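Excluded from the complex is one protein chain; the other protein chains are retained at their positions.
Just so it is clear, A, B and C label the chains in written order, and each chain counts residues from 1 on its own.
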Amino acid sequence: MTDTRELSNDAPILDVRNLVMHYRTEKGDVSAIEDVSFSLKAGESFGLVGESGCGKTSVAMALLQLQAENAGFEGGEILLNGKDLLLMGPSEMRSHRWNDISMVFQGAMNAWNPVHKVGAQIKEAMDLHVKPQLSHSESRERIGQLFEMVGLDPKMMDRYPHEFSGGMRQRAVIAMALSCDPQIIIADEPTTALDVIVQDQILSELKKIQRDLGMSILYISHDIAVIAEVTDRMGVMYAGKMVETGPTIDIFHNPKHPYAFLLLSSTPSITGPRRKLAPLEGEPPNLLDPPDGCRFHPRCPFVTDQCRTEEPPLADIGAGHKVACWNWESVPPLSEGLRK
Amino acid sequence: MDTLQAPEESEIPGDVELRLQHEPLWRIRVRLMQKSFKANWKLFKRNKVGVVGLVIIIMFAILGIAQPILFATGVWDKRVYDVRTGNDNRERIAEMTVVANVDDVVDPNTQIDRRRLIAEGKNAEIGDVIQRELKHPWPPDRNHLLGTDPNGSDILSQLMFGARAAFGLGLLAATVTVFIATTVGSVAAYFGGWVDSFFMRFADLLLMLPILAVLIVASSFGRFKLWHLAIFLGLLGGFGGTAIVLKSQALSVKVKPFIDAARVAGGNNWRIVTSHLIPNVMPLSFLYVMFSVTGAISSEAVLSFLGLLNIDMSWGLMINKTQSAGYLLNPSTWWLIVPAGLAVTLLAGAFYLAGRGMDEIINPRLRNR
Amino acid sequence: MGRYVFKRFIQMVLLFLVFFALSWIALQAIPGNSIEQQLRLNPNLPPEAITQALERRGLDKPPIEQFWIYTKDFFTGDLGVSWSRYPQPVSSLIAERLPRTVMLFSVALLFQYLVGFQAGKYLAWRRNKRGEMAITIAGVSLFTVFYPWFGLMMILLFAVKLGWVPTNGFIVESIWRDAPLSANRMMMTMFTSLMLVTAFIGLTVWASARLDRPSQRRMVKLGAWVAGIGAFFVYWLTNDNLVYAKDIAVHLVLPVSVLTMVGFAGVMLITRTSMLETMKEDFVLTARAKGLTEAMVRDRHAARTALLPVSTSLVLAVATVIDGGIITESIFGWPGMGQLLLASVVAEDIPVALAAFSFTGILALLGHFAADVLYGVLDPRIRVTSQG
Partner (left out) sequence: MGDVRKIDEILEDMTVRSSSKFPWRFVALLAVLAMIAAACGGTTADTTAAPDVTDTTSGTETPDTTMGTDDTTPPSVDGFEYKIAVIEDFTTDNFWTYLDTDNSVYNGYLLGGQAAAVYTQVAPNFTLAPSMALDAVPPIGAADGDNWVISVPLRETLTWSDGEAIDANDVAFTFNTVKDLGLGGNWLGSIPLATDDDPETADVDESAVGLLSVEAADDFTVVYTFNGAPGLPLWQYGAAQFAVMPEHFWGPIVASSADAETFEASSGEGAPSAGGFTYTTREEGAFARLSAAPYYDTGARTVVYENGAVEYTGPDGTLENYGGTPEGEVVSDDVAGPFASEVVFTVTGGQDQAVLALTEGEVDFWLTPLGVQRGFLDRILAESDLEVITNPNSGFRYLSFNTRKFPMSDTSFRQAMACMIDKEFMANNVLQGVAISLDTTVPPANAFWHNADIEAQCAGLTQEERVGASIQILKDGGWTWTTDPEWNADNLDVIPKGEGLSLNGETIGDLSVLAPGPGYDPLRATYSLFIEDWAQDLGIPLSAEPTGFNVIVEKVFGPTDWDMYILGWGTGVFPDYVVDFFESSQDSAEGGFNTPGFNNAEFDALAAEFKQATDLADAQALIFQMEAIIAEEVPYVVLFTTPVLEAFRNNLDFPFTTGLGGIQQWNGSQVSVKSSQ
């Protein structure tokens, strides 16, 4: 299985196609993921950005098949090396978790079980997935290496999570994610709740590791700046839908979906071009009863009648840049900002 | 210590009062209560465990209320159905033949062997046909739906009286418990320091006591009536374990911003405790009412069962009387022991179940995702 | 840590002193001295016999002096002499009763917590699925069942109707009449052998973690189980006193089963609540993401963390064994500490009652202390804060 990455550089190792997932609640179905597609090639990093509640985390959970109990897939497929995860049985799925797809969780504190030592929690995954099973000392050696790789003292593996600082914990989480040598790492808000300097360190650490180990990383963040910093390609999600996807540089500099445009406008950027800040007004829609037509239309400054009735398709506007908007052409360049 | 952790959030946000100042406060409170009641009722209904408990509680409440009504309407004659002095002495006669050998007895109701006759102190010759009074306890029939006890007293009537006793005792004990525990817990949490130490050490002290033994000691104090027991249990619980739980809840409320806000606004300490802290501890307190009722009912039953309470009638006493008269392990007189035992179990269990149902609403950690 | 323990210890001693004094006052305050009453109600006794009997028990002195003498003796290790079983020393009464209580309740608590914890885990794991309500209601019913009644019903069913187990008592006379050792001695041997086997297996398994190769670890662990259980069986099967051990074991079956039935639900509910809270934690998700099986996630992560309040409750349950034993012991005719406590309180035998009270008090204090320590051991987060 670990050899598959050698197959081809072109074939995506992860291909999400038209994924539809709903949460069934007493009040009705919540459409959390609506027709989302993206793919990830070996060694590539892809970013998913959007407000909280837009379905990013649902996508991450779907990739690990750890969605909530009331979630149901209405369509689509998640192909991992060509095999559909949605069709796998629980035990087969388990063998892929961490082994092929691991995850750097958000809020690293809670990702650790407080009653076990950090090393033990990493070893636990290795015992399951690394074949042949490593001996005690071999495991420790490997964990030590991983710790060094993420910039931690190997002795820390015998400490409990609460003895780690936030940044150290996050590094340890990365070490854990790397422990079984996965093809894909999902980094879900990897730097949220860390102070800025640590954020930066962690991100460069991740980038370095990705470079060294050649794995694919799926970044998930509400912070478009983070995504811009570390990904090759990105997608913008809004209300469960992918509204814009393409090379990160294209979108970052030239967003064509009004939501992406406003998102970028509302974020000050140090590295990017100077821009006028524009507020993103209103609140995300209630996914129990999403608006007709384009889901963004109630908040959209470029709204037209068509937007209110017809759902725009994710259309290619060139160079792998796709956008789902009827009026993407009327979205101004970022530098001009939004005219009043 | 206890299964129940203090909820992290209170049901009624503290700042609601500020937002709706143009309305009279009581109306806001009533409306809020209505609203939260409706919402909570919906949640509660979803949890079938709680509903089962509630239904059983209501059943017993009806049972308890029914007895005075039956007396007042004359359906039941006090002389027959009163739990203290009532007895049914309408004679029930059975004819029987005195036989020499117990194996010859065909129908135990109409025939009797000689040994039994001797045991009952009558003289008869073998072969005589004599009339024998059927003695209490009588099995259930039309007049006595659950039969009579060895003294000829109606079991159903005792059961009904016992229901009233159980409710009275349970609710009184629970009210005392929760009133004290809420106050103690809030005060200890708010003031901290030596006040806290004092109450918490006192609580530890009460937790050290062998409760049953202490109740036995207490019950030997003269005319220890049911309401004495209720208050005693209330005090034990109120200053003991419940206080500790509610204190930890109050602590979590104490650090909420609105308490600080009230303090900054120059609120007097007692006012903050009574109008901010306690109302926010109340939901959990109310939950503890349920659990305290369970504890009180069981304690009373155990003490009565051991024959240590001087009370007129209760479920525990019914079992105690059955036992002391020797009918306990006799399956053929099941009506003496099964209804009473079941009643204690059901009502105590029902309050507990209802409590668990409420717990799922009040305790945010247990709420469904 | 040392300072913390010292502070706790001082607190415990002070608390115990207050407890001791309060218990004495409460017992002393019972209206009517039943020892004196019993004597006085016997018309055959001349007044001098009554006076003498009171003098011998020190009851002729004023209460304050009695208390002073009693306290002095108590804290110098002399528990005094029973009033109702004069002149039997209190310590010998306790020595006679304690092994029985220890035997019955150690086994019962073990089962209660094993069954309760497993059931609670299962319940939490199956939340909102079929069976949850049925098990909850059944569990709560057993938890809140009127215990004396339930116990008697079980005796009626299993001992009387079905005749599977003895109805009461802890030994059968016909087996023990010429026994070379006392039942207490036997119980202690049984208890010790159980403890030793458990300790052996536990320690070996613990020590095996040091071994490097997984296969070695497995072998040693398996070996420990086989050797431990094997040694237990070999020891008992070749033991001349097996027949006596068996008799005690047979008598344990019903009380232990009933105690387990009424007690497990409490543990189950604690476990469930605690598990439900734990299951919402992110680390459970992490564990799943790591590809652990559901059983591993449940046992190593959710349940291991949920074990905290359960273990605390176990320690505290140990502390209330004597009080809780009152009913059990009287229903099953198991003359242990609970019955001693009951009898002494009813008879106002203050030396015995006070000793039993103190015993429960000390158990409770140690229980609370042990719970704190255990919490620290099980939850590394607490370990640090409690040191500070």
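Everything that follows uses one rule, which is that contacts are C-beta pairs under 8 Å (C-beta built on N, C-alpha and C of every residue); 3 or more make two chains touch, one makes a residue touch a chain.
Quick caveat: nothing in here was measured; it's all calculated off a predicted structure.
Note on the undisplayed chain: of the listed residues C:L98, C:A119 or C:L152, the one touching it is C:L152.
Taking the complete complex into account, B:I311 is the one of B:V80, B:I311 or B:V344 that touches the chain left out.
Considering the whole complex, the residue from C:Q11, C:S34 or C:S91 that touches the absent chain is C:S34.
From the options B:N47, B:Q67, B:S157 or B:S220, the residue with contact to the chain not on display is B:S220. Taking the complete complex into account, residues 84-85, 87, 89, 101-103, 113, 115-116, 118-121, 135-136, 150-152, 219-224, 304, 306-313, 317, 320-330, 332-333 of chain B touch the chain not shown.
Contact between chain C and the absent chain runs through residues 30-32, 34, 37, 39-49, 52-53, 56, 81, 85-89, 96, 100, 152, 159-160, 167-171, 173, 176-183, 185, 189, 192-193, 196-197, 199-200, 203-212, 217, 221, 231, 235, 239-241, 293, 295-296, 299-300, 330-335, 348.
We take it that only the chains that are shown with their structure count from here on.
Chain A and chain B have Cα centroids lying 55 Å from one another. The multi-chain contact residues of chain C, meaning those touching 2 or more other chains, do not exist; every residue touches at most one other chain. None of the residues of chain A touches two or more other chains. Those residues of chain C lying in contact with chain A across their complex are 211-214, 217, 281-283, 285-294, 296, 300-301, 304-305, 308, 378-381, 384.
The touching residues of chain B, counted against chain C in their complex, run 1, 3-5, 48-49, 52, 201, 204-205, 207-214, 216-217, 220-222, 294, 298, 301-302, 305-306, 315-316, 319, 328-329, 331, 337, 340-341, 344-345, 348-349, 352-353, 356, 359, 363, 365-366, 368-369.
Of all residues in chain A, only 64, 66, 90-91, 94-99, 102-103, 105, 107, 110-116, 124-125, 127-129, 133, 135-137, 160, 162-163, 176 touch chain C in the complex they form.
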